[in-house]
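The complex appears here minus one protein chain, its other protein chains still in place.
== subunit A ==
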Amino acid sequence: LSYFCLFHSGAYCKMLLHAAKYPHCAVNGLLVAEKQKEKKKDSHSTPILCVDCIPLFHGTLALAPMLEVALTLIDTWCKENKYVIAGYYQANERTKDFRPNQFAEKVGARIAENFSEAAMIMVDSTRFTMGCYEPILTIYDHHENKWKCRDCNADCFEDWCEAQKITSALLEGRSYESLIDFDNHLDDLRNDWTNPEINKSVLHLC
């Protein structure tokens, strides 16, 4: 069984913007994909397209209640939009620490319960540059209760050149200052975690 996920430019850039907004904190979030119409027998050949990213928290990640609220709320939102929660990303507090921890594995496993091809994604901050010369993610797939590492290269993107161009432009323009994560939403309910403004900017740059 070989399934792999493709990143839409908007999903990739929002992950990096989230990490850039809080360079001194751990950050995490969810990736959503379009719900597949029917599960075909040979579905292992169809890649899953991660179309959007919902940034969740920054700072202390390992507490349950708000995570549960976020997962439930976003799950409801996904159902309305024919999406499914397809992955979880995390960037650790320390730059050099790019391995998944127990918490990341737990959340990943929880998501995999609802979506068997769920991916756990770790952001490698040591390779984080404004120019975005290479993809800085490591992808982990859930195989027999273990997480197996897979390399992330240009093939993992719908269009890597576009993703690179957009992410770099938004980083230069400091768009991360206006990125909203679920923590920001809990601080002020008017803050919209779907980030419509950033989505608009992404579309303009496409």
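Worth pointing out:
The definition used in the following text is that contacts are C-beta pairs under 8 Å (C-beta built on N, C-alpha and C of every residue); 3 or more make two chains touch, one makes a residue touch a chain; residues count from 1.
To be clear about the criterion, contacts and distances are computed from a predicted model.
Here one chain is missing from view; checked against "serine C-palmitoyltransferase", "Mediator of RNA polymerase II transcription subunit 22", "ER membrane protein complex subunit 2" or "Exosome component 7", UniProt names that protein "ER membrane protein complex subunit 2".
When the full complex is taken into account, the listed residue touching the unshown chain is A:Arg190, out of A:Lys82, A:Lys146, A:Arg190 or A:His204. For subunit A, the residues in touch with the chain missing from this view are 23-24, 60, 62-66, 68-69, 72-73, 75-77, 80, 93-94, 96-97, 102-103, 172-174, 177-178, 185-190, 192-194, 196.
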